[in-house]
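Here's a structure for you.
Moving on, here comes subunit A:
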Amino acid sequence: MNVHDPGPPGDSGLTVRDLAVNYGPVTALRGVSLDVPRGAVVTVLGGNGAGKSTLLRAISGTLRFHRGGIGAGAVAFGGRRLSGASTSAVVAHGVVQVPEGRKVFARMTVEENLRAGALGARDRRAAAEARERVLTLFPVLAERARQRAGLLSGGEQQMLAIGRALMARPKMLLLDEPTLGLAPMMALRIADTVREINAQGTTVLLVEQNAALALSLAGHAYVLEVGRVVLSGPAAELAESDEVRRRYLGIGDDRDEALLSGAPSIRPALTRWTA
Partner candidate 1 sequence: MTTFLELLVNGISIGAVYALIALGFVIIFKATEVVNFAHASLLLVGGFIVAKTHESLGFWLALLLGLAGAAALGALIEFAVIRRANVVSHSILAIVTIGVDIVLTTELTRQIGTEVLALGDPWGSEVLHIGAVNIPLARIAALVTASLVIALFLLAFKYTNWGIAMRATAEDSETAALMGVRRGRVSMGAWAVAGALAALAALFMCIFPTPGLDRTVTATAMKAFPAAILGGLDSTTGALAGGLIIGVTESLVGGYQSELVFLGRGLGDVAPFLVMIIILLIRPAGLFGTRELARV
Partner candidate 2 sequence: SEKATGGGGDAAASGDGVKVGPGVTADKISIGLMTDLTGPYASFGKSLTNAQQLYFEQTNQAGGVCGRQLEAVVRDHGYDVQKAVSAYTEIGPKVVALAHVVGSPMVNAIKQRIEADQMLTIPQAWATNLLGSKPIQVTATTYDIDMINGVDFLAKEKGIKSGDKIGHLYFEGDYGESALNGSKYAAEKLGLELVEQKIKATDQDMTAQVTAFKKAGVKAILVSVGPRQTASLVGVSLAGGMDVPFVGSNSAYSPQLLPTPAGPALLKDFYYITGGAPISSDLPAMKKLAEDYKAKYPNDAIDSGVSAGYSAAAIVVDALKKACENKDLTRAGVVNAHRSQNAWGQEYGGVMDFTVFDKPASLRSYVAKPDKDALGGSVTFKDAAVSDLAKEYQVPVG
């Protein structure tokens, strides 16, 4: 396993080498390698089921919750091996994931959700600071402190989920589709937040369906398809590539325009039901 030594400890970011992941008989990732340098924002694009969430799970050590496991390869952060470590150990190393679909603790209050975020961290003073920072980023969370999180709107929940992850003062943040279901302005807010978090020194690995937004944030991007990396490069370059424009930015498909402008559908019409 030392063949892919991720480099000198302490200053390297996240490295993923030749990662293969299986869910029982299903192979979800094969031979994926990826680097997230310290302080960078890297994004991973890909269609539904490409394996993006799987990649994040492999990093955060939550595959076992889905009956999955790492078949081959290694993940390391700051020179320390994460593959094989328990989730709590990964968190202790400063790698924190915001799960797909927000997953706030619905029955706990917003306040308690934030406290839950700090459970991994020992330092009380640091936790208080982190709380300050989160509430400045998302004032709505302060307003709703006593409300049960399950009753928040989708966007509020997403903010809570990010805020909760920040409570652990992560060195690296893994974001799984943070703009899912968010209003455009809110998506922009999240984007700003990611920039801000990054500017404060947190490394970010971002998984997004909203490719335009992701590419505007990231320095480097990878494209996953059916469990493999099919494209990678500087974000700006990728954003120019035809393939990415067509598939992930939804630009340049003329069929699209025709369809949405109210022209007759190519679909078989559904007749009315007569009881």
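Convention: contacts are C-beta pairs under 8 Å (C-beta built on N, C-alpha and C of every residue); 3 or more make two chains touch, one makes a residue touch a chain; residues count from 1.
A quick word on the picks: all candidates are chains of the complex that A comes from, given by their letters.
Computed from a predicted model, the values in this text were never measured in an experiment.
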item: Of 1 or 2, the one touching subunit A somewhere in this complex; value: 1
item: Candidate 1-touching residues of subunit A, taken from the complex the two chains share; value: 60-62, 65, 86-88, 91-92, 96-97, 99, 103, 105-108, 112, 115-121, 148, 150-151, 164-165, 168
